[in-house]
Structure formats: C-alpha cells, structure tokens
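A single protein chain has been removed from this complex, and every other one stays in its place.
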C-alpha cells in the first residue's frame, strides 16, 4: 500500500507550519505501507494542482492532507469537506475568495473516506489528544480536502482520501495570548497512529464508536 | 411573508432550553412578516415530523430552527447541514444513532438558504456577538436543519430554510465550570435582527462579507 | 448603613466600561442601605485620591470598587489585593509602572473584608454566573482595591472594603475574536445581590462554603 501525505508551507505570518514539520518527521514506512511526504502551498487552486500531479506521479492508494488549526486542543481527523471557499485572510498568493464554490459541478460536500473514528481511537491509545472534527473551515485546508475527494471521485477511483488538522506548536504561541499547543513529536506520533488505523481498516467500515458533537 | 421559527424543548438534563425561551419572546410580526413560533422535541426523526406538520398547517415562506449550543460565545447562523446522525448523548426519546445517514437518498450536505452573512451583520449592528458557524454538529440540531432543507427540496419548493445556534443562558451555567452565556433578551434581539435580514434579503444574494473560518 | 460603590471610566480603547454602566444602574437603596455611586479614573494613584475624597465626603460604612475583567465568564468578588503595580498597558494618564510597590509601607497583600463567599452564593441565587477570584491582576483594579484596604487600615478604621470584577458587555465583544460577555442588566442584578449579602453579613463571618481554586 502507498500513502501520499501532505503538509502545508507556513502562512498567516507564521515562521513554520507544524503540519509539514509533523509530516516530514514520519517514518517512511508505517504498518507496511510506503509513506510519501509532500509540502504543498497555502494557495487556493494551486494546492490541488500540486496534489493532483503527485497522485499521477506516485499512484497512491490513500491521499491525506494535514493542516494547521491554530486554537484547537487536539489532533482532529476531519469528517467532511464542503464546497465553498470563504477566506478570512488572503492565501499565500493573495487570493481571498468570498463564498465561492470550489467546484461548480461538485456536490455540497464530501465525507472523508478515511476511518475517522478508528483514527481518533488509535491516536488516543498513543497518548495524544484527538477528536473527530465536523468542520475543516472554509480556507485552504477545507479546499484541499474537498479537491482530493473530488479528484478521487472524478479521476482516481478506488482511492481513499481525507484530512487531519493539528494544533499550533509550542514555539508558535510563545508570543501570542494564551493558546493551546502541541509538540511536533506528539503530532507525528498521532499521525503515525492515524496511518496505522487507515491501513488496518482497509476494506472495512469505520469503528462504531461514540464521537459526535452536540453542536 | 410568513416565517415559521422553532425552538427546542430542554435536553441533556437542563431545566430550560434558551432556544425556545428566545424564540417565544420574539414579536409576532417582524419587518412586516408574520412570525409563527413552535416548540419542537429534541428527538431524531420526530422533530422533523412536527416541523413538517407545521409547514403543512401554516404554509410559511421561511422555516428557521433555533437550538442551544452550550459553550459557544455568539449567536451563530449555520452555513451547512450534513447528512449524518452521530449522537454523543441520547436524544430525549433515548435514541443514540452512530454515523447513520439522515436520509439515504439525500446529498452529503445542504447549504442554508438564509443570508447568513447579512444575518450576522444585522445581529452585530444590534449589539449582539454573532458569527457564521460552519458546523451544526451531528446531533438533533444538525438533524432538523438537514431535514428542513430536505423537505424544502422534496416537498415544499421555493421556501427558504436554515438554522441558528444560541449560547447557554446565564442561569444554565451558574453551577457549571466557567462557560460563556448570553441573556435570553439578547438572544431574542439577535434573532429579531436576523429575521429582519431574512426579510430584507428576500430574492437577493447574501451580503458579500468576510466571515469565513481558517479552520 | 451607607455603601460607596465605584465603577471605572472606559480604558484600553473601549467606548464604555461595563463596570460603571452596571454600577449606575443600581437602585439608590439596597437592603435598607444607601448606595452612593461614583465613576473613577483608570489611573494609578489618582483613582485612590478620588476614592479617598469620596470617603471623606460621604463617610460610608462599606467601600466597594467594581472593574472590568475582559475575558472572564462570571462576576467575581476578589479575595485579595497585592502590593504591586505592574501595567501590561499604560493607564489613562499614560503611566505604566513595572513591578512597583503600591505602598512602600504596606503589607504584601490585603484580604477583602467583604463576605466574598456569601456574595457569590447570593449572585448565583439571582441566576447570574459568579465565582470568587483569587487575583485582581496587577493593574488599576488591583491598585484601587489595595488602596481602599490600605486607607481603611490607616485612616478609616471599622469600614469594610473590597472589589468585584465584571465581564465584558456583549456590545464590547461584537468585533472581537470569540470572548465571553454578560448583559449590563445581569451585572447589575449580580451587584445588587452582592450588596444584599454585604448588608446581611454585617458583623458576621463569611459563609462557610466550598469555593477555592485548585490553582
């Protein structure tokens, strides 16, 4: 099995992006699967071009994108991506779309095809705070998750895809108002546990576990 | 114009549900529109039966459901409802579905057909904290929003529908760990401002305003 | 009995200060006690001059200062004032002392002589979130609380004094990142309940109630 996993370059004035730091610290083989790591730009549209090229080049079975969710407490596999770009800040190329569909011919949303409940269970067993998230926002993180699932649906059938958000790293919040953070090593531990669950649940339905949100 | 607006009965051990308290304090006419108020049960499935009956009875142009989002700081019009029931706690009838589609023949999600950006702007002008939310959770609130939009799509074309979350009331958090809350009167003020925006934007696209979420 | 209660003028770029708004909405008589309301400046030193003048003018039995604690969830009677000025931002006259004693000849701290536990109980019974706080910060709020208790100890024996923090009002957080807030009317309700407890506990020890902080 082959897993393509991406992290983002820095954005919003940050010096690093913990998503890429955590991805690049992953082992090259997890649970027998080859792990291909790729840094992608924080740019609407262009991020998807880069991922599509990598899918063509590497022919992965699973495509996972990882992004920074400053302010979150836990590593959070995303349940769903929605068909809208709505930038609170411009992306790294200066684009700031407002309430624009990502794909005119796409559905309102795509559910992740990763076993998000099993991934959360595996991450917690590894000692790392984790929970299913029901929104990836409306910025480039949601954008690339939607694009990956759209590409799978339209060009690369049979693959699985999804997205995982990680918190700020400690270094990023040193000069900010009080904010949660998580060590890069702990993020990597969580990602590795998540990949193990992805491999283990190949061809199986997700774990039947309580993990919804009241709101 | 006629607006059907619902609030929920209490759940999760609470003595009141601020969503219904705020709804029933609304005036009977807002911006020239008749406002019909309805309390609905916190029950998967049954809540939609009650709303469907009320649509048939009252023939409203707009259907809005309001629910409690304990822990939120602001009144939040929801952008999207997703096709999944995933109960963290049982509903008031004891149902606790896990990762179950709401409608087998429904799309992954429905976007609100209310002008959520304009509603937020109006609520803030009225002095009340408000923001667009990109997840209504996976409990009965998301359920009823999805059902309303499904019903509009399948049985009641031409109507508009959506959902608004309100915080805890002060009384609810008195004996809890520190939690945000909002006075019932302020919630009602926000709802009234939101309804005014709904009326004002009839037949028009939503306000073009920054209001997305980075994650 | 006579109670002198102060609120602050706005500071830190805010248009209002909810502490003064809540104080001035108080009735003129609470539980049989005369309530004298006074707005004081957000200025180290000068705030204490104004309060001292008012004590001389009105000869109150109780002196309570009320201030804004942006970010707090609850109304919080303060347990203790400490002998240090340490400004994170300048005061309204441009002073920004760093780690400076308030009174060279004063003790490290003064405990409130108000029944803070009973006040919290009374506020909660009135339906308003409240809790004892163990720090009034190191800005003008802590400064005036310390000064009041120093003045009582040195010039005005037999009086009681203390401090109550209130959250932001809803209007103040409309254009901020998510923040807790509380309606001015609810703050006033809490203050009135607190004053009733102050009157009721005259000459008695504070209520014996759990209300400490683990940290």
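Chains here go by letter, A, B and C, matching the order in which they are written, and residues are numbered from 1 within each.
FYI, a residue touches a chain if its C-beta (ideal position, glycine included) is under 8 Å from a C-beta of that chain, and two chains touch if they have at least 3 such contacts.
Note that the structure is predicted; figures quoted are calculated from it, not measured.
Of the chains displayed, those contacted by the omitted chain across the entire assembly are A, C. Against the chain not shown here, chain A presents residues 72-74, 124, 127-131, 170-171, 173-175, 178-183, 185-186.
Where chain C meets the omitted chain, the residues involved are 12, 67-72, 79-80, 82, 84-89, 96, 98-99, 107-111, 117, 134-139, 141-142, 165, 206, 208-215.
Definition applied: only the chains that are shown with their structure count from here on.
The chain with its CA mean position farthest from that of chain C is A. Look at where the CA atoms of chain A average out and do the same for chain B: the two points lie 29 Å apart. Look at where the CA atoms of chain A average out and do the same for chain C: the two points lie 47 Å apart.
Centre-to-centre, using mean CA coordinates, chain B is 38 Å away from chain C. For chain C, the set of residues that touch two or more other chains is empty.
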